[in-house]
Each structure stands twice: as C-alpha cells, then as structure tokens.
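Inspection log for the structure reproduced underneath, given as structure tokens.
Yeah, one chain of the complex is gone here, protein chain that is, but the others are all in their spots.
Order of writing sets the chain letters: A and B. Residues in each chain are counted from 1.
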C-alpha cells in the first residue's frame, strides 16, 4: 500500500491501519534485536516551527533506528524578518531539495496540507495548530489499544478532558469510529465538550456515544480511559477538576483489564500513584510512537 | 587543487572555479544514484551564531550525502554571560578539537577570517555580517548560470534590489567580473545602489556596467535577472517597488532563454505567477547549493 503524505488521521482506512500496525509490529522486532534497516542514504528533515522535544526526538530516533540520517531544526525561523503568507511554501520547496521526507510541526491549522501541496518529497504532519491535526499521535494511541486488545471492535472508550480543542482526542475519535460496535463516552465540563462536527460524524456513522460531566458515572464500565489535561483557567468550576481526574480512588473502581492512556504531558488530572498500576499504559504509549513512526517512514519512503 | 579555508568569494580564481564546478557536477551524480562517499568518519561542526535554517540544513544535508556526520548548533551562544572580543577565537579553538571542518555563520563582518586564523581545521564561511561575505551563496549562484549556459563569458546580467548592502549581489558581481565580456546592469533606487568599492573594481578590470533605476529599461536584453529583496522602509519612494519587481508583465518582455534567479526568501519583488515559468531558476538554484557545498566540503577535507 502506498502513502504519499501523512496529513490527517482520517486519511487512513481500516485496511491501511491494519497494514500500518503489521509493519509497526515488525519495527518492534527490528529494535528489539538491535538492528537497523537499509535507509542509510535517506535523509529526514525535521522542520519544527514550534518546539516539541518529545515528538521531534521520537521521529528522529525512528529515522536513526531505520539506519537513516536527520537534518533538524528545533525552532524553524522564517528566513527573513518579513513574514509573508507564501514563506512556508517556499521553505518546503527548498527543504524538499535536500531531503527524502519532511516531518513538519507548524503553528497554523492546515500548514501540513499547504506543505504537501508543493513538496517534492513526502510530508508527515507532526502537528499543525491547536485545533488542527496530529495524526501520528492518534495512530500511536490506536496502535497501543490494538496491541493490547488484539482488536478494536466492540470496545468502550472514555475520552476525558478539554475535548473542544484537544486534537488528539478529536483524531482518535475519528479513527475509532471506523471500527465496529465501538462505544464512546465524552467526559468534560459542558463548556469544553466535544464539538458538533465530530458528534455529527458519529451520528452519521451510527456510532454510540454519550456526553458526560463526571468520570464517576462511567469509570466502572470502560475498557479504555483516554485522559487529557484541562489547562488552568479553561474550566469555569475551578474546584471541579476531580470529576475529570484519575487517582487511587478511581483505580479501585476500574475494570481489572482496563487501559489508562494519556498523551502526556500531564498535570493534576493523572496522579503519579497510578504509575505503578499494570493498567497504566501512558509510557508504553509513547514508546509505541517510536515503532509507529518507523513504520510510517518506511511506508512513505518505499512508495 | 587544495583549499584550506573558504572565507570569501574572491579567493577563487577562474581555474579554481572550474575545478569546483567539475566536482559539483560529480556530486550531482552521486546524489542522483542515491549513493554516498567515503567520509563516514569525518565530523562537520555547524556553528551558527545567527539562525539560518536553509543554509544550515543545506550544509548538513551535503555532509550527510558525503556519508559524514554533523554536530550542530542552531543558535550558538557565547559560553558565558561576559561577552568578550576573544570569545569567538576560543570557541573555534575548542570546536576544532572535536571536528574535521567548521561551517560558521557569524554576526560580525570578518568573523570567518578571525575564525580561520586560529582554527586547527578548515573553516567555511556561511555568512558573516550584513555587509560581509556569504561565499557559498555566490558560488552556487555562479554554478547555476554555468550549468545552464555552459559558459560565463559574454553574458549580460542585471542585479536588482538593495545592492548597497546585499552581500550576495556584491559577491556574485566580484565573481562574474573574472570572466570575459560580461556586462552588468545594476538596477536599484539611487539611495541603495551598488557601492563605489565594487564599481571601482569593475572599472579597474575594464568590465562594462550601467547604473539603472527601472527594470523596464533592460528587461528585454538581459540573459540573467538576479533579483534580491528590498526591505520595507529602505526605499524612499514607497510606491516605486514595481520598478524593481518581476511579474507576469516582465515575463512577457524577457528573452525566451533568460534566467530568473533569486537567493530567497522573496517578498513582493518576485510574484509567484513566475514560479511555473521555465525561466524561473530560483528553486533549482537552491538545490544546486547542495551539490556546490558537497564539492567544497570534499575540497577542504581532502587537502
């Protein structure tokens, strides 16, 4: 299966996801046996207009584990002081002359699509804008569930936090909706709830969901808790954060084989007393990102 | 031919330029066949006191295409808060203990020469100060013309923009003046015209030139348009920018085999309607930078 650019999570169909996950599994083996693959003459450019140490390091380590090389910029600056609308396109045209694949983190929604439109080499979106896309995060989230449960059909998942602008929760919801009999709970203060566009998509696809305002109500019945942070000041009820948090008390009430996930970084919503619990998957989740990114890089570089 | 340091464009004689261009041609072949050369144990340090994503990435990709390795700093900081005149020299002495070649972008005119004076390894100037040198840009500009026209003799070139402090236009003028029967038009608002020092050099060498204030007068007769930006506020006639710009109207009047060049980034002086024209060479120009830098690296590393 050929992929040219990775711009948004929704571009992946279920068969594409299954191929990606099979490749990802092979990448785990490559790393486990300490080897590399045959990409030693390929160059990845990581072009980050906003710093994101973790995402950038994950992509760069992925390219190195494939045997490749990396040209990196932590804080890509516009080349001159006159910032113009056309600058991103010119930069991409130029950088695609030096590299075999571009990993782009941009500050504006739609930046990755604009880059893909002019690039001579594949572009992978590593996040574009706050309401924008971050497809590799959604893919690694999905892979983490798939790897543990062997199937994505029939699962009940709670998405918790700042769902209105949370791009990881939005993208993951879109991916999950492609699988059978998935049930979703959106747990958030009313003012930060999942937006209409996503809810409408779910209704069109006949996906079951509920809108909740307290984690208590659903904690005992879910297979996956997908927790995200609520930034201070965004919640009108300042004292209400316990309704959207996981700690020792919630652990006691969860299913024994539930999974607790978080895209990190965390603040108060995820207590460190959870870290030692076997249901805590958030560090494994990030580790899976390495394998998923290796697999994606091979898919775009091979095509 | 041995080169120790690359400090300024003028240090290259015509035979040195021809050797460089021959090597550059070979580098194009190396990249085209996806190979690398035998520099896997050599380390390039890229030491940028001012950020320049494009130039830095171009040099680093060049070193990787040779098989080498890169230690990189996007924003070299003075090691301590007490900035002293001697700091650059100490830094270079230290970094030359870790690396086989140093690529330096410095904020002061003469920074590269100061570095070369104390370095234990070759130094390549990647730009030093606004009125200073940026020799690899001038060399890739010249190579782009040479590659297309097979000869630099007898060409008519227009230099357009902020010529008084434009280091790329200044350096390219000096290189072009080494070839036979070259004719130069300097097109700029009077207050931003090419300075006396360069004009005097041209007169000493008997190079034909004219000083112009509107691109209209010369557009139909030139082989190469070398366009550079005019920063807002530097031109006294704020409305006059069309006299120093290229768009659809100018395209219609240019020679069918003329070349349009620009060191990028561009602003309003180069309309994006030009991008699809076969006479637009500005993205090719930057791509050639990769090959020229590979060739220069081999010349200093082999000597």
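A few points about this structure:
The criterion applied here is as follows: a residue touches a chain if its C-beta (ideal position, glycine included) is under 8 Å from a C-beta of that chain, and two chains touch if they have at least 3 such contacts.
The shown structure was predicted, so the numbers you read here are calculated from the model rather than taken from an experiment.
The chain omitted from view is touched by exactly one of B:69, B:149, B:178 or B:255, namely B:69.
Residue-wise, the contact with the chain that is not shown comes from B:97, picked out of B:97, B:190, B:233 or B:256. By the touch rule set out above, subunit A reaches the unshown chain at residues 34-36, 51-54, 56-58, 60-61, 64-65, 72, 74, 229, 231-232, 264-267, 272, 283, 286-287, 290.
In the full complex, subunit B contacts the hidden chain through residues 40-41, 43, 45, 47, 69, 71-82, 84, 86-87, 90-91, 93-95, 97-99.
Criterion: only the chains that are shown with their structure count from here on.
One inter-chain figure worth recording: subunit A and subunit B are separated by 40 Å, centre to centre, where each centre is the mean of the chain's CA atoms.
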